[in-house]
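My questions will all concern the structure given below.
As you look at this complex, bear in mind that one protein chain is not there, while each of the others sits in place.
Entry: subunit A
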Amino acid sequence: MRAVAHTRWAAGALGAALAVAGCGGGGSGGSGGGGADGVVRSSWGDPQNPLEPANTNEVQGGKVLDMIFRGLVRYNPKTGKAENAVAEKIETKDSTDFAVTVKDGWTFSNGEKVTAKSFVDAWNYGADLRNNQKNAYFFQYIDGYDKVHPETGQPTARTLSGLKVTGPRTFTVKLSQRFSTWPDTLGYAAFAPLPRAFYDDHAAWLAKPVGNGPYTVRNYTKGSEMSLRTRKDYPGPDKAVNGGVDLKVYTDNNTAYTDLVAGNLDLVDDVPAAQLKNAKADLNGRYINTPAGIIQTLAFPYYDKAWNTPRAAKVRTGLSRAINRKQITETIFQKTRTPATDWTSPVLGADGGYKAGLCGSACEYDPAAAKKLVQEGGGIPGGRLKITYNADTGSHKAWVDAVCNSINNALGNDKACVGSPVGTFADYRNQIGQKKLRGPFRAGWQMDYPLIQNFLQPLYYTNASSNDGKWSNPRFDKLVNEANAETDKKTAIAKFQQAEEVVRDQMAAIPLWYQNGSAGYAERLSHVELNPFSVPVYNEIKVG
(Lines give C-alpha, C1' and ligand atoms only; values in the text may rest on other atoms or scores of the structure.)
Protein backbone atom coordinates (compact mmCIF):
# COMPACT_ATOMS: atom_id res chain seq x y z
CA MET A 1 0.00 0.00 0.00
CA ARG A 2 2.92 2.27 0.68
CA ALA A 3 3.67 2.41 -3.00
CA VAL A 4 0.26 3.79 -3.83
CA ALA A 5 0.49 6.45 -1.16
CA HIS A 6 3.80 7.52 -2.67
CA THR A 7 2.67 7.54 -6.20
CA ARG A 8 -0.31 9.81 -5.61
CA TRP A 9 2.12 12.55 -4.88
CA ALA A 10 4.44 11.74 -7.71
CA ALA A 11 3.08 14.07 -10.35
CA GLY A 12 3.03 17.14 -8.12
CA ALA A 13 6.23 16.48 -6.32
CA LEU A 14 8.25 15.70 -9.38
CA GLY A 15 10.13 18.96 -9.44
CA ALA A 16 11.04 18.56 -5.81
CA ALA A 17 11.92 14.91 -6.31
CA LEU A 18 14.31 15.82 -9.09
CA ALA A 19 16.17 18.01 -6.68
CA VAL A 20 16.16 15.24 -4.08
CA ALA A 21 17.68 12.83 -6.57
CA GLY A 22 20.55 15.22 -6.97
CA CYS A 23 21.68 14.78 -3.42
CA GLY A 24 19.93 11.47 -2.72
CA GLY A 25 22.49 9.49 -4.65
CA GLY A 26 25.98 8.75 -3.51
CA GLY A 27 25.07 7.75 0.02
CA SER A 28 25.83 4.10 -0.43
CA GLY A 29 28.42 3.43 2.21
CA GLY A 30 25.86 1.91 4.55
CA SER A 31 27.31 -1.55 4.60
CA GLY A 32 29.87 -1.01 7.28
CA GLY A 33 33.55 -0.29 7.36
CA GLY A 34 36.53 -2.51 6.77
CA GLY A 35 38.43 -5.03 8.87
CA ALA A 36 36.92 -8.24 10.16
CA ASP A 37 33.48 -6.61 10.28
CA GLY A 38 33.51 -5.44 6.68
CA VAL A 39 30.81 -6.86 4.49
CA VAL A 40 31.53 -7.92 0.92
CA ARG A 41 28.94 -6.71 -1.58
CA SER A 42 28.85 -9.22 -4.39
CA SER A 43 26.82 -9.76 -7.55
CA TRP A 44 24.41 -12.68 -7.77
CA GLY A 45 21.95 -14.28 -10.15
CA ASP A 46 18.48 -15.45 -9.22
CA PRO A 47 18.71 -19.19 -8.44
CA GLN A 48 16.61 -21.26 -10.80
CA ASN A 49 15.33 -23.77 -8.24
CA PRO A 50 14.40 -23.62 -4.56
CA LEU A 51 17.58 -23.49 -2.45
CA GLU A 52 17.97 -27.05 -1.20
CA PRO A 53 21.26 -28.97 -1.34
CA ALA A 54 19.94 -31.81 -3.47
CA ASN A 55 17.87 -29.51 -5.68
CA THR A 56 20.46 -26.95 -6.71
CA ASN A 57 22.28 -27.66 -9.94
CA GLU A 58 23.50 -24.25 -11.10
CA VAL A 59 26.26 -21.93 -10.01
CA GLN A 60 24.15 -19.19 -8.41
CA GLY A 61 22.41 -21.44 -5.92
CA GLY A 62 25.59 -23.46 -5.44
CA LYS A 63 27.41 -20.29 -4.43
CA VAL A 64 25.13 -19.86 -1.42
CA LEU A 65 25.25 -23.53 -0.46
CA ASP A 66 29.04 -23.32 -0.48
CA MET A 67 28.83 -20.52 2.08
CA ILE A 68 26.26 -22.00 4.43
CA PHE A 69 27.17 -25.69 4.27
CA ARG A 70 30.16 -27.90 4.89
CA GLY A 71 29.91 -31.53 3.85
CA LEU A 72 32.00 -34.55 4.78
CA VAL A 73 34.59 -33.47 2.26
CA ARG A 74 35.59 -30.10 0.90
CA TYR A 75 37.56 -29.33 -2.23
CA ASN A 76 40.64 -27.29 -1.58
CA PRO A 77 39.90 -23.90 -3.12
CA LYS A 78 43.39 -23.72 -4.59
CA THR A 79 44.23 -27.24 -5.67
CA GLY A 80 40.76 -28.76 -6.03
CA LYS A 81 41.88 -31.75 -3.99
CA ALA A 82 39.19 -33.40 -1.84
CA GLU A 83 39.98 -32.94 1.85
CA ASN A 84 38.06 -34.09 4.90
CA ALA A 85 35.88 -31.35 6.38
CA VAL A 86 33.17 -32.70 8.67
CA ALA A 87 34.42 -36.25 8.12
CA GLU A 88 37.03 -37.53 10.53
CA LYS A 89 37.69 -40.53 8.34
CA ILE A 90 36.12 -42.42 5.45
CA GLU A 91 37.41 -45.97 5.28
CA THR A 92 36.99 -48.83 2.86
CA LYS A 93 38.66 -52.12 2.11
CA ASP A 94 36.91 -53.14 -1.07
CA SER A 95 35.68 -49.86 -2.65
CA THR A 96 32.03 -50.82 -2.06
CA ASP A 97 31.56 -50.74 1.74
CA PHE A 98 32.51 -47.46 3.34
CA ALA A 99 32.62 -46.58 7.04
CA VAL A 100 32.24 -42.87 7.76
CA THR A 101 33.09 -41.15 11.05
CA VAL A 102 31.87 -37.62 11.61
CA LYS A 103 34.02 -35.17 13.57
CA ASP A 104 32.91 -34.17 17.04
CA GLY A 105 31.91 -30.58 17.81
CA TRP A 106 30.23 -29.55 14.57
CA THR A 107 26.92 -27.74 14.90
CA PHE A 108 24.33 -26.16 12.67
CA SER A 109 23.91 -22.42 13.09
CA ASN A 110 20.70 -23.04 15.09
CA GLY A 111 22.69 -24.96 17.68
CA GLU A 112 21.75 -28.47 16.59
CA LYS A 113 24.61 -30.98 16.56
CA VAL A 114 25.82 -32.38 13.24
CA THR A 115 25.61 -36.16 13.61
CA ALA A 116 25.74 -39.22 11.39
CA LYS A 117 21.96 -39.00 11.22
CA SER A 118 22.12 -35.44 9.82
CA PHE A 119 23.85 -36.91 6.78
CA VAL A 120 21.87 -40.12 6.39
CA ASP A 121 18.51 -38.35 6.65
CA ALA A 122 19.57 -35.68 4.18
CA TRP A 123 20.78 -38.26 1.66
CA ASN A 124 17.61 -40.30 2.00
CA TYR A 125 15.58 -37.13 1.45
CA GLY A 126 17.64 -36.21 -1.60
CA ALA A 127 17.32 -39.63 -3.21
CA ASP A 128 13.58 -40.02 -2.60
CA LEU A 129 11.63 -39.61 -5.83
CA ARG A 130 8.71 -38.09 -3.90
CA ASN A 131 10.78 -35.01 -3.09
CA ASN A 132 11.50 -34.13 -6.74
CA GLN A 133 15.13 -33.34 -6.07
CA LYS A 134 16.95 -32.56 -9.30
CA ASN A 135 20.26 -33.88 -8.03
CA ALA A 136 18.83 -37.19 -6.86
CA TYR A 137 21.06 -39.09 -9.27
CA PHE A 138 24.07 -38.22 -7.12
CA PHE A 139 22.90 -40.98 -4.80
CA GLN A 140 22.55 -43.52 -7.59
CA TYR A 141 25.64 -45.48 -6.58
CA ILE A 142 24.26 -46.18 -3.10
CA ASP A 143 22.59 -49.53 -2.61
CA GLY A 144 18.80 -49.40 -2.79
CA TYR A 145 18.61 -46.32 -5.00
CA ASP A 146 16.42 -48.15 -7.50
CA LYS A 147 13.84 -48.73 -4.74
CA VAL A 148 13.54 -45.09 -3.60
CA HIS A 149 14.00 -43.69 -7.08
CA PRO A 150 12.83 -46.18 -9.72
CA GLU A 151 13.00 -45.12 -13.35
CA THR A 152 9.29 -45.65 -13.74
CA GLY A 153 6.44 -46.19 -11.31
CA GLN A 154 6.18 -45.48 -7.60
CA PRO A 155 9.05 -45.87 -5.13
CA THR A 156 8.82 -48.96 -2.93
CA ALA A 157 11.08 -47.75 -0.13
CA ARG A 158 11.56 -44.50 1.77
CA THR A 159 15.20 -44.96 2.67
CA LEU A 160 18.34 -46.18 0.93
CA SER A 161 19.11 -49.69 2.12
CA GLY A 162 22.82 -48.97 1.69
CA LEU A 163 22.86 -46.34 4.45
CA LYS A 164 23.04 -47.41 8.11
CA VAL A 165 23.56 -45.24 11.17
CA THR A 166 25.83 -47.20 13.49
CA GLY A 167 26.40 -44.61 16.21
CA PRO A 168 25.93 -40.92 16.92
CA ARG A 169 28.98 -40.12 14.86
CA THR A 170 29.34 -43.13 12.59
CA PHE A 171 27.48 -44.56 9.62
CA THR A 172 28.16 -47.07 6.89
CA VAL A 173 27.52 -46.83 3.17
CA LYS A 174 27.15 -49.78 0.83
CA LEU A 175 27.49 -49.00 -2.85
CA SER A 176 25.84 -51.03 -5.58
CA GLN A 177 29.09 -51.19 -7.54
CA ARG A 178 32.76 -50.67 -6.90
CA PHE A 179 33.66 -46.99 -6.98
CA SER A 180 37.13 -46.26 -5.66
CA THR A 181 36.97 -42.47 -5.91
CA TRP A 182 33.47 -42.24 -4.40
CA PRO A 183 34.63 -40.45 -1.19
CA ASP A 184 36.07 -37.70 -3.38
CA THR A 185 32.61 -37.00 -4.79
CA LEU A 186 31.20 -36.14 -1.35
CA GLY A 187 32.25 -32.51 -1.53
CA TYR A 188 29.33 -31.81 -3.86
CA ALA A 189 26.58 -29.72 -2.28
CA ALA A 190 23.99 -32.49 -2.69
CA PHE A 191 25.77 -34.46 0.04
CA ALA A 192 25.46 -31.71 2.67
CA PRO A 193 23.95 -32.55 6.09
CA LEU A 194 20.56 -31.09 7.00
CA PRO A 195 19.18 -30.03 10.39
CA ARG A 196 15.84 -31.24 11.77
CA ALA A 197 14.33 -27.83 11.01
CA PHE A 198 14.54 -28.69 7.31
CA TYR A 199 11.98 -31.50 7.67
CA ASP A 200 9.92 -29.98 10.48
CA ASP A 201 9.11 -26.70 8.77
CA HIS A 202 10.21 -26.96 5.18
CA ALA A 203 8.71 -23.67 4.00
CA ALA A 204 10.37 -21.71 6.81
CA TRP A 205 13.70 -23.38 6.04
CA LEU A 206 13.44 -22.46 2.37
CA ALA A 207 12.65 -18.86 3.30
CA LYS A 208 15.77 -18.75 5.45
CA PRO A 209 18.09 -21.74 5.04
CA VAL A 210 20.04 -23.03 8.05
CA GLY A 211 23.30 -24.85 7.53
CA ASN A 212 26.55 -25.76 9.25
CA GLY A 213 28.92 -23.55 7.25
CA PRO A 214 30.93 -20.42 8.05
CA TYR A 215 28.03 -18.09 7.16
CA THR A 216 24.42 -17.82 8.23
CA VAL A 217 21.58 -16.33 6.26
CA ARG A 218 20.43 -13.16 7.98
CA ASN A 219 17.97 -12.02 5.41
CA TYR A 220 16.71 -13.46 2.15
CA THR A 221 14.46 -11.56 -0.22
CA LYS A 222 13.85 -13.98 -3.06
CA GLY A 223 14.80 -12.62 -6.43
CA SER A 224 16.63 -9.57 -5.15
CA GLU A 225 18.97 -9.93 -2.20
CA MET A 226 20.51 -12.24 0.38
CA SER A 227 22.55 -11.04 3.34
CA LEU A 228 24.88 -13.55 4.89
CA ARG A 229 26.72 -12.91 8.12
CA THR A 230 29.77 -14.63 9.58
CA ARG A 231 29.05 -17.25 12.21
CA LYS A 232 30.81 -16.42 15.45
CA ASP A 233 30.51 -20.00 16.73
CA TYR A 234 31.59 -21.71 13.51
CA PRO A 235 33.58 -24.79 14.57
CA GLY A 236 35.44 -25.39 11.31
CA PRO A 237 39.00 -24.37 10.47
CA ASP A 238 37.98 -22.21 7.52
CA LYS A 239 36.35 -19.38 9.48
CA ALA A 240 35.39 -16.32 7.45
CA VAL A 241 37.76 -13.37 7.80
CA ASN A 242 35.15 -10.80 6.80
CA GLY A 243 31.93 -9.76 8.50
CA GLY A 244 29.64 -11.24 5.90
CA VAL A 245 28.51 -11.16 2.31
CA ASP A 246 25.62 -9.31 0.71
CA LEU A 247 24.56 -10.97 -2.49
CA LYS A 248 22.67 -8.68 -4.83
CA VAL A 249 20.71 -10.06 -7.78
CA TYR A 250 21.52 -8.42 -11.10
CA THR A 251 19.35 -8.74 -14.15
CA ASP A 252 22.29 -8.07 -16.37
CA ASN A 253 25.98 -8.61 -15.62
CA ASN A 254 26.76 -5.41 -17.51
CA THR A 255 24.91 -3.46 -14.83
CA ALA A 256 26.82 -5.33 -12.14
CA TYR A 257 30.06 -4.39 -13.83
CA THR A 258 28.97 -0.74 -14.07
CA ASP A 259 28.14 -0.80 -10.36
CA LEU A 260 31.58 -2.21 -9.60
CA VAL A 261 33.26 0.55 -11.57
CA ALA A 262 31.07 3.16 -9.87
CA GLY A 263 31.99 1.79 -6.44
CA ASN A 264 28.58 0.42 -5.48
CA LEU A 265 29.67 -3.18 -5.54
CA ASP A 266 32.81 -4.97 -4.35
CA LEU A 267 32.87 -8.14 -6.37
CA VAL A 268 31.62 -9.28 -9.75
CA ASP A 269 32.29 -12.94 -10.45
CA ASP A 270 31.19 -12.88 -14.06
CA VAL A 271 32.76 -10.07 -16.07
CA PRO A 272 30.64 -9.60 -19.21
CA ALA A 273 32.36 -10.58 -22.43
CA ALA A 274 31.94 -7.10 -23.87
CA GLN A 275 33.88 -5.59 -20.96
CA LEU A 276 36.82 -8.01 -20.97
CA LYS A 277 38.81 -5.63 -23.12
CA ASN A 278 38.37 -2.76 -20.66
CA ALA A 279 38.49 -4.77 -17.44
CA LYS A 280 42.26 -4.65 -17.03
CA ALA A 281 42.40 -0.89 -17.38
CA ASP A 282 39.15 -0.16 -15.51
CA LEU A 283 40.07 -2.28 -12.53
CA ASN A 284 43.76 -1.57 -12.43
CA GLY A 285 44.85 -5.17 -12.01
CA ARG A 286 41.96 -6.16 -9.74
CA TYR A 287 40.85 -8.63 -12.35
CA ILE A 288 41.07 -12.41 -12.06
CA ASN A 289 41.12 -14.79 -14.97
CA THR A 290 41.83 -18.34 -13.80
CA PRO A 291 40.99 -21.77 -15.17
CA ALA A 292 37.74 -23.35 -14.02
CA GLY A 293 36.51 -26.90 -14.31
CA ILE A 294 34.56 -26.20 -17.47
CA ILE A 295 35.14 -27.57 -20.96
CA GLN A 296 33.24 -26.72 -24.13
CA THR A 297 32.82 -29.38 -26.76
CA LEU A 298 30.86 -30.14 -29.89
CA ALA A 299 28.75 -33.25 -29.40
CA PHE A 300 27.31 -35.36 -32.20
CA PRO A 301 24.00 -37.17 -32.66
CA TYR A 302 24.96 -40.84 -32.72
CA TYR A 303 21.31 -41.86 -32.89
CA ASP A 304 21.56 -40.60 -36.48
CA LYS A 305 23.05 -43.48 -38.46
CA ALA A 306 25.00 -41.18 -40.77
CA TRP A 307 27.18 -40.08 -37.86
CA ASN A 308 27.52 -43.53 -36.35
CA THR A 309 29.84 -45.14 -38.88
CA PRO A 310 33.58 -45.88 -38.75
CA ARG A 311 34.10 -43.47 -41.65
CA ALA A 312 32.27 -40.67 -39.81
CA ALA A 313 34.94 -40.86 -37.10
CA LYS A 314 37.39 -39.67 -39.75
CA VAL A 315 35.09 -36.78 -40.64
CA ARG A 316 34.85 -35.77 -36.96
CA THR A 317 38.61 -35.83 -36.58
CA GLY A 318 38.87 -33.83 -39.77
CA LEU A 319 36.44 -31.24 -38.44
CA SER A 320 38.40 -31.05 -35.21
CA ARG A 321 41.54 -30.29 -37.19
CA ALA A 322 39.70 -27.63 -39.17
CA ILE A 323 38.99 -25.50 -36.10
CA ASN A 324 41.53 -22.81 -35.32
CA ARG A 325 41.12 -22.88 -31.55
CA LYS A 326 43.97 -20.54 -30.79
CA GLN A 327 42.67 -17.75 -32.97
CA ILE A 328 39.10 -18.03 -31.72
CA THR A 329 40.05 -18.04 -28.04
CA GLU A 330 42.25 -15.01 -28.55
CA THR A 331 40.02 -12.85 -30.68
CA ILE A 332 36.53 -13.74 -29.50
CA PHE A 333 37.19 -14.68 -25.90
CA GLN A 334 40.10 -12.33 -25.15
CA LYS A 335 42.10 -15.28 -23.78
CA THR A 336 39.48 -16.22 -21.20
CA ARG A 337 39.42 -19.65 -22.82
CA THR A 338 42.35 -21.98 -23.42
CA PRO A 339 42.43 -24.27 -26.46
CA ALA A 340 41.62 -27.78 -25.28
CA THR A 341 44.09 -30.60 -25.79
CA ASP A 342 42.20 -33.28 -23.88
CA TRP A 343 38.63 -33.96 -22.62
CA THR A 344 39.12 -32.97 -18.96
CA SER A 345 40.26 -29.71 -17.42
CA PRO A 346 43.58 -28.29 -16.25
CA VAL A 347 42.12 -27.74 -12.76
CA LEU A 348 42.41 -31.49 -12.13
CA GLY A 349 46.17 -31.21 -12.29
CA ALA A 350 48.42 -33.92 -13.67
CA ASP A 351 47.82 -36.04 -10.54
CA GLY A 352 44.07 -35.77 -10.97
CA GLY A 353 44.01 -37.03 -14.53
CA TYR A 354 44.49 -33.95 -16.70
CA LYS A 355 46.88 -34.81 -19.50
CA ALA A 356 47.85 -31.91 -21.72
CA GLY A 357 48.19 -32.97 -25.32
CA LEU A 358 46.29 -36.24 -24.96
CA CYS A 359 44.26 -35.26 -28.01
CA GLY A 360 47.51 -34.98 -29.98
CA SER A 361 47.42 -33.99 -33.61
CA ALA A 362 43.64 -34.52 -33.74
CA CYS A 363 43.22 -31.18 -31.98
CA GLU A 364 45.87 -29.33 -33.92
CA TYR A 365 44.80 -26.87 -36.59
CA ASP A 366 45.80 -28.11 -40.02
CA PRO A 367 43.46 -27.12 -42.86
CA ALA A 368 45.09 -29.39 -45.42
CA ALA A 369 44.95 -32.49 -43.22
CA ALA A 370 41.40 -31.56 -42.21
CA LYS A 371 40.20 -31.42 -45.79
CA LYS A 372 41.88 -34.72 -46.56
CA LEU A 373 40.33 -36.47 -43.55
CA VAL A 374 36.83 -35.21 -44.30
CA GLN A 375 37.14 -36.36 -47.90
CA GLU A 376 38.43 -39.80 -46.85
CA GLY A 377 35.49 -40.10 -44.51
CA GLY A 378 33.09 -39.51 -47.37
CA GLY A 379 32.35 -35.87 -46.66
CA ILE A 380 30.06 -34.33 -44.11
CA PRO A 381 26.95 -36.48 -43.54
CA GLY A 382 23.99 -34.70 -45.06
CA GLY A 383 26.33 -32.52 -47.10
CA ARG A 384 26.19 -29.60 -44.71
CA LEU A 385 27.25 -29.10 -41.10
CA LYS A 386 24.69 -27.39 -38.89
CA ILE A 387 25.95 -26.47 -35.43
CA THR A 388 23.02 -26.03 -33.06
CA TYR A 389 23.20 -23.73 -30.04
CA ASN A 390 20.88 -21.77 -27.79
CA ALA A 391 20.90 -18.08 -28.60
CA ASP A 392 19.41 -16.70 -25.38
CA THR A 393 22.44 -16.80 -23.09
CA GLY A 394 26.19 -17.07 -23.12
CA SER A 395 26.78 -15.28 -26.45
CA HIS A 396 27.29 -18.58 -28.23
CA LYS A 397 26.55 -17.12 -31.63
CA ALA A 398 29.93 -15.41 -31.89
CA TRP A 399 32.04 -18.50 -31.44
CA VAL A 400 29.77 -20.85 -33.40
CA ASP A 401 30.03 -18.50 -36.36
CA ALA A 402 33.80 -18.38 -35.90
CA VAL A 403 34.06 -22.16 -35.75
CA CYS A 404 32.00 -22.43 -38.92
CA ASN A 405 34.17 -19.86 -40.63
CA SER A 406 37.24 -21.80 -39.69
CA ILE A 407 35.75 -25.05 -41.00
CA ASN A 408 34.56 -23.41 -44.22
CA ASN A 409 37.99 -21.95 -44.86
CA ALA A 410 39.71 -25.26 -44.25
CA LEU A 411 37.35 -27.18 -46.50
CA GLY A 412 37.41 -24.48 -49.14
CA ASN A 413 33.62 -24.35 -49.24
CA ASP A 414 31.86 -21.38 -47.75
CA LYS A 415 28.58 -23.24 -47.43
CA ALA A 416 29.95 -26.28 -45.59
CA CYS A 417 29.05 -25.13 -42.09
CA VAL A 418 26.35 -22.87 -40.65
CA GLY A 419 25.18 -22.04 -37.15
CA SER A 420 21.66 -23.04 -36.24
CA PRO A 421 20.33 -21.00 -33.30
CA VAL A 422 17.51 -22.15 -31.03
CA GLY A 423 15.55 -19.43 -29.20
CA THR A 424 15.61 -20.55 -25.60
CA PHE A 425 17.74 -22.87 -23.53
CA ALA A 426 14.64 -24.87 -22.60
CA ASP A 427 13.78 -25.45 -26.24
CA TYR A 428 17.41 -26.32 -26.98
CA ARG A 429 17.45 -28.94 -24.23
CA ASN A 430 14.10 -30.10 -25.47
CA GLN A 431 15.36 -30.75 -28.99
CA ILE A 432 18.36 -32.61 -27.63
CA GLY A 433 16.16 -34.68 -25.34
CA GLN A 434 13.85 -35.62 -28.18
CA LYS A 435 16.82 -36.53 -30.40
CA LYS A 436 15.75 -34.06 -33.05
CA LEU A 437 19.21 -32.80 -33.94
CA ARG A 438 20.90 -34.06 -37.06
CA GLY A 439 24.26 -32.38 -36.68
CA PRO A 440 26.75 -31.32 -34.01
CA PHE A 441 25.55 -29.25 -31.09
CA ARG A 442 27.14 -27.13 -28.38
CA ALA A 443 27.89 -29.07 -25.23
CA GLY A 444 29.30 -27.41 -22.14
CA TRP A 445 30.35 -29.41 -19.14
CA GLN A 446 30.94 -27.92 -15.73
CA MET A 447 32.37 -30.47 -13.35
CA ASP A 448 30.43 -31.49 -10.26
CA TYR A 449 33.56 -32.59 -8.47
CA PRO A 450 37.22 -32.40 -9.54
CA LEU A 451 37.66 -35.98 -10.73
CA ILE A 452 38.56 -37.28 -14.17
CA GLN A 453 35.66 -39.71 -13.72
CA ASN A 454 33.25 -36.74 -13.76
CA PHE A 455 34.54 -35.58 -17.13
CA LEU A 456 34.16 -38.96 -18.79
CA GLN A 457 31.53 -41.24 -17.30
CA PRO A 458 28.44 -38.95 -17.28
CA LEU A 459 29.22 -37.83 -20.83
CA TYR A 460 30.42 -40.86 -22.77
CA TYR A 461 29.36 -44.00 -20.87
CA THR A 462 26.55 -45.90 -22.60
CA ASN A 463 23.22 -44.29 -21.63
CA ALA A 464 24.84 -42.07 -19.00
CA SER A 465 22.90 -39.11 -17.63
CA SER A 466 24.51 -36.48 -19.85
CA ASN A 467 25.41 -38.61 -22.84
CA ASP A 468 23.18 -36.46 -25.03
CA GLY A 469 24.55 -37.75 -28.33
CA LYS A 470 23.98 -41.38 -27.21
CA TRP A 471 27.55 -42.36 -28.00
CA SER A 472 28.32 -45.93 -27.06
CA ASN A 473 31.54 -47.87 -27.12
CA PRO A 474 32.04 -51.21 -25.35
CA ARG A 475 35.77 -50.71 -24.92
CA PHE A 476 35.24 -47.33 -23.29
CA ASP A 477 32.58 -48.75 -20.94
CA LYS A 478 34.85 -51.64 -19.99
CA LEU A 479 37.78 -49.35 -19.19
CA VAL A 480 35.59 -47.07 -17.05
CA ASN A 481 34.25 -50.05 -15.12
CA GLU A 482 37.78 -51.28 -14.52
CA ALA A 483 38.90 -47.83 -13.44
CA ASN A 484 36.04 -47.56 -10.94
CA ALA A 485 36.90 -50.98 -9.54
CA GLU A 486 40.54 -50.07 -8.87
CA THR A 487 41.34 -49.49 -5.22
CA ASP A 488 44.51 -47.61 -6.01
CA LYS A 489 43.83 -44.06 -7.15
CA LYS A 490 46.83 -43.80 -9.44
CA THR A 491 46.00 -46.90 -11.44
CA ALA A 492 42.35 -45.84 -11.54
CA ILE A 493 43.32 -42.53 -13.13
CA ALA A 494 45.60 -44.27 -15.63
CA LYS A 495 42.67 -46.48 -16.63
CA PHE A 496 40.44 -43.45 -17.06
CA GLN A 497 43.04 -41.92 -19.33
CA GLN A 498 43.03 -45.08 -21.41
CA ALA A 499 39.28 -44.69 -21.71
CA GLU A 500 39.81 -41.08 -22.73
CA GLU A 501 42.04 -42.31 -25.55
CA VAL A 502 39.10 -44.28 -26.89
CA VAL A 503 37.10 -41.04 -26.91
CA ARG A 504 39.95 -39.45 -28.85
CA ASP A 505 40.36 -42.21 -31.41
CA GLN A 506 36.63 -42.14 -32.16
CA MET A 507 36.45 -38.35 -31.70
CA ALA A 508 33.25 -38.92 -29.74
CA ALA A 509 33.04 -35.18 -29.16
CA ILE A 510 35.30 -32.42 -30.43
CA PRO A 511 36.97 -30.64 -27.51
CA LEU A 512 37.05 -26.90 -28.11
CA TRP A 513 38.42 -25.01 -25.11
CA TYR A 514 38.69 -24.87 -21.34
CA GLN A 515 36.79 -22.02 -19.82
CA ASN A 516 38.21 -19.61 -17.29
CA GLY A 517 36.42 -17.97 -14.44
CA SER A 518 36.67 -14.19 -14.55
CA ALA A 519 36.07 -11.80 -11.70
CA GLY A 520 36.70 -8.18 -10.88
CA TYR A 521 36.81 -6.61 -7.44
CA ALA A 522 36.95 -3.28 -5.66
CA GLU A 523 39.99 -1.67 -4.12
CA ARG A 524 38.87 -2.33 -0.55
CA LEU A 525 39.03 -6.11 -1.03
CA SER A 526 42.08 -8.34 -0.91
CA HIS A 527 42.73 -12.11 -1.07
CA VAL A 528 40.07 -12.58 -3.71
CA GLU A 529 40.33 -15.89 -5.50
CA LEU A 530 38.14 -18.18 -7.54
CA ASN A 531 37.93 -21.86 -6.70
CA PRO A 532 38.05 -24.54 -9.43
CA PHE A 533 34.29 -24.17 -9.82
CA SER A 534 34.82 -20.47 -10.66
CA VAL A 535 33.03 -19.40 -7.48
CA PRO A 536 34.77 -16.80 -5.30
CA VAL A 537 36.26 -18.19 -2.07
CA TYR A 538 34.19 -15.82 0.05
CA ASN A 539 35.44 -16.83 3.49
CA GLU A 540 39.01 -15.84 2.59
CA ILE A 541 38.19 -12.36 1.28
CA LYS A 542 39.56 -9.57 3.45
CA VAL A 543 37.76 -6.22 3.51
CA GLY A 544 39.68 -2.97 3.96
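Basically, contacts are C-beta pairs under 8 Å (C-beta built on N, C-alpha and C of every residue); 3 or more make two chains touch, one makes a residue touch a chain; residues count from 1.
Rule of thumb we're sticking to: contacts and distances are computed from a predicted model.
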Given "Molybdopterin dehydrogenase", "ABC transporter permease", "Tryptophan synthase beta chain" or "Purine phosphorylase", the protein name in the UniProt record of the chain not shown would be "ABC transporter permease"
Among A:76, A:156 or A:430, which one is in touch with the chain left out?
A:430
Among A:223, A:310, A:412 or A:474, exactly one should touch the missing chain; which is it?
A:223
Contact with the hidden chain only, please: which subunit A residues?
3-4, 6-7, 10-11, 14, 17-18, 20-22, 24-26, 28, 46-50, 57-58, 129-130, 132-134, 136-137, 149-152, 206, 221-225, 248-252, 255-256, 258-259, 261-262, 264, 392-393, 423-433, 443-446, 458, 465-466, 468
